[in-house]
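With one protein chain removed, the remaining protein chains of the complex are shown where they sit.
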Amino acid sequence: MITITEEDFNIDKILKDAKHPDDGAIVTFLGIVRDDGIAGMEIEAYTDLAMQELEKIEKEALERFDIRSLDVIHRTGTLSVSDNILLIVCGAPHRKDAFAACEYMIDELKKRVPVWKKELFKDGAGGKWVGEETE
Amino acid sequence: MITITEEDFNIDKILKDAKHPDDGAIVTFLGIVRDDGIAGMEIEAYTDLAMQELEKIEKEALERFDIRSLDVIHRTGTLSVSDNILLIVCGAPHRKDAFAACEYMIDELKKRVPVWKKELFKDGAGGKWVGEETE
Amino acid sequence: MIIKVKAFARFGEVLGKELDLELDSRSDIDGMLSVLCASRDAYDLIFDESGRIREYVNILKRGRHIQSLDGIRTALEDGDEIAIFPPVAGG
Partner (left out) sequence: MIIKVKAFARFGEVLGKELDLELDSRSDIDGMLSVLCASRDAYDLIFDESGRIREYVNILKRGRHIQSLDGIRTALEDGDEIAIFPPVAGG
């Protein structure tokens, strides 16, 4: 399942729901706000298109790897250091596929999914959009 | 932290405890009992040596990869299909190291750590130790 | 006709996050950008010194990149949603 939400998530529950009798391995990627001397992060998404693109990547991964499930939750809004940003959960019979599909999802997500992050300065005076230095 | 226990674990809590301000990525491997037409699984460990070996692998991973934490919980005892067997949690500034260290831990664990699994037959009449076919 | 424009990240801060533009019928992306980039800041954000759209600018019509349509000559229709954004940086 693909979700874009402001809400935080309960990983235990998501893993429980992801479990399939064929699964022997569940690999999870959790992206969190790293303390690069920032107060936090603001995350913006072009939600409709981001959902479509995530579903497309999910479909590609299900075709490419022997996996049973691939779930993604991407948060938006204002987050603090160490807050959860992104969760990817991949269940598979064997671990190699679960790792590969989970990495595929995060790699493609970073390239293709319309989401942006703004690092918020500590003094409260605005911030800097990640990736701006390339512009 | 390395733990060998009969108890199940709360992944949300473990992830929360694992978080370090330097971390941007936490990769988790969860091994669960796959339904290969079995009733469940019995897991036995040579606990003292398994702890030592897991700590050795953890140390190797901390030297090899730029990671901040690597936690392992391996369960023993009798488990049912879809029950949690093993949890590996690796926190790192960047995702490539977190994925690589998590895979390193599970690959080495499977080769080096004295733990054995017995698949329990559905009719209740005993079971089969995994890996026995090679003997 | 009315075109809905959504701009994201820094583009949203400069152009406005979401606006309805009143355009002549038979307008195209080029025409829309003239209206959208009337201010110096907005123009510099989207165009380079030689007046070409900067490489990192993504413009989508109803979810499709204009490069896969007719570029800046892509025709617009009443009710179209145009998205405009810098390189993505999620995850």
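Points to keep in mind about this one:
Residue numbering begins at 1 within each chain, and the chains themselves are lettered A, B and C in the order written.
Convention: contacts are C-beta pairs under 8 Å (C-beta built on N, C-alpha and C of every residue); 3 or more make two chains touch, one makes a residue touch a chain.
Small disclaimer: the values here were computed from a predicted structure and weren't measured.
Taking every chain of the complex into account, the chain not shown here touches B. Panel shows chain B; residues 31, 43-46, 48-50, 52, 74, 85-86, 106, 109-118, 129-132, 134-135 of it touch the chain omitted from the view.
Everything that follows uses one rule, which is that only the chains that are shown with their structure count from here on.
Note on chain placement: the centre of chain B and the centre of chain C lie 50 Å apart, centres being C-alpha means.
Put simply, the C-alpha centre of chain A and that of chain C have 27 angstrom between them. Computed from the mean C-alpha positions, the centre of chain A lies at a distance of 23 Å from the centre of chain B. Residue positions of chain A with contacts to 2 or more other chains are 31, 106. Looking at chain C, no residue sits in touch with two or more other chains.
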